[in-house]
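These notes concern the structure reproduced below.
Note that one protein chain of the assembly has been removed; the remaining protein chains are unaltered in position.
A and B label the chains in the order they appear, each numbered from 1.
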Amino acid sequence: MSSHVYPAPHFRSFEQQHEASELGMWGFLCTEILFFGGVLCGYTMYRLLYPQAWVHGSELNSLWLGAAMTVVLLASSLTMALAVRAAQLGQSKAIVGFLAVTIALGIGFLVLKGYEYYGHWVHHLVPGFNFSGYQAPDHPQVALFVVFYFFLTLLHAVHMIVGVGVLSVIAMMARRDRFSAIDHGPVEIAGLYWHFVDIVWLFLFPLLYLVGAHQ
Amino acid sequence: MSTRVHSVRFYVGIFAALLVLTVLTTSVAEIDLGAFNSPVAMLIAAAKATLVALFFMHLRWSGYRMRFAAIAGLLWLSLMFAFVLADVATRHIPEQPVGWNEAAASAARAPLK
Partner (left out) sequence: MTNPEWITEPLAPPSYLNNGYGWRSWFLTTDHKRIALLYLISITGFFFLGGFFAMMIRLELLTPQPDLLQSDTYNRFFTMHGVIMVWFFLIPSIPTVLGNFLVPMMVGAKDLAFPRLNLLSWYLFMIGGILAFSSIVIGGVDTGWTFYTPYSTTYSNTHVLWMALGIFIAGFSSIITGLNFIITIHTMRAPGLTWFRLPLFLWSTYSTSLILVLATPVLAITLVLMGLERAFGIGIFDPALGGDPLLFQHLFWFYSHPAVYIMILPGLGVESELISTFSRRNVFGYRYVAMASVAIAVFSFLVWGHHLFVAGQSVYIALAFSFLSYLIAIPSAIKIFNWMATLYGGSISFETPMLYALFFIGLFTIGGLTGLFLAALGIDVHVTDTYFVVAHFHYIMVGGMVVAYLGGMHYWWPKISGRMYPERFGQVSAFLIFIGFNLTFFPQFILGYLGMPRRYHAYAEGFQTLNVMSTAGASILAVGYVLPLFYLAWSFFRGPLAPTNPWGATGLEWKTASPPPTENFEETPVVTEETYRFPVREEMLV
């Protein structure tokens, strides 16, 4: 049973409201593509200009840590998809459970990320503060790679933190039986956002960790 | 909005495929494929992203508008990439035919002789 606040008074029907909010989220994700895309464009341009520096730069990141983070995020996407499935079936308890696991995996990802940042800090690999940890060829260009590494992963981490916050709110709403089989738009919308942030990481992984792995 | 409900097994299957692709990309990265290193890595990433978008995000069953929104972002991004990278790639190609400068220089010197 759910308290029927929907459809909001300016919509003619549930379908219209669902359609609007889902399309709204896709439109927002479209802006996110371009938001990340501007940085990725810079990344690609400099990679074309300094291929060797990019190889050296990505060797500063641990391949296995990156792969572990990828697996954690993929698992969180699975549980998110299952939470949406539970919402479609109107199973409030299952929504809360799957969301809790998703949030935990998201935080796990952030912890791994923090551990990785800590490593860079300890080894003086933070351009703008202290980049004395790297002393091999192409010094400024390698620093440029690390700048992109930090900027892209920080941008991604900010999105993760927002996602964890959003999912917490949704989980709270689900605990109060806010959703039903017909009326669970927010769960699906939050899910779209979470999967998108996952997709961004799927591209960041090869771009930041795999460039120099073959050497 | 997709009202179709899929089985848990279905989602786990997609997840397994994603894991396989992750293992694949990580191990392929250790092999030197020359010019193909990064295209292969990006291709696998794109495949993973497509799996997530089509099945986890239900794009496979969404209306044309959602697909349009998803594709519009990528299309516009590719425009940005295309022009910026085309600029970088061709910025230092000499604008005159090879030997032009020498020819022009000797022509300029000629009357002084």
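What we mean here is this: a residue touches a chain if its C-beta (ideal position, glycine included) is under 8 Å from a C-beta of that chain, and two chains touch if they have at least 3 such contacts.
Keep in mind that what you see is a predicted model, and the values were worked out from it rather than measured.
Contact with the chain that does not appear here is found for just one residue of A:L144, A:M160 or A:A174, A:L144. Remark: the omitted chain is touched by one listed residue; of A:G38, A:P51, A:G114 or A:P137 this is A:G38.
Screening B:L24, B:V40, B:L54 or B:A72 for touch with the missing chain picks out B:A72.
Residues of subunit A that touch the chain left out of view are 9-12, 16, 19-20, 23-24, 27-28, 30-32, 34-39, 41-42, 45-46, 49-50, 53, 127-129, 140-141, 143-144, 147, 151. Where subunit B meets the missing chain, the touching residues are 65, 72-73, 76, 79-80, 83-84, 86-91, 93, 95.
What we mean here is this: only the chains that are shown with their structure count from here on.
By the touch criterion stated above, subunit B contacts subunit A in their complex at residues 1, 3, 5-6, 8, 11-12, 14-15, 18-19, 22, 25-26, 29-33, 37-38, 41-42, 44-45, 48-49, 52-53, 55-57, 62-63, 65-66, 69-70, 72-74, 76-77, 80-81, 84-85, 88-89. Interface of subunit A with subunit B (complex): residues 15, 18-19, 22-23, 26-27, 29-34, 37-38, 40-41, 44-45, 48-49, 63, 67, 70-71, 74-75, 77-78, 80-82, 85, 88-89, 185, 188, 191-192, 195-196, 198-199, 202-203, 205-206, 210-211, 213-215.
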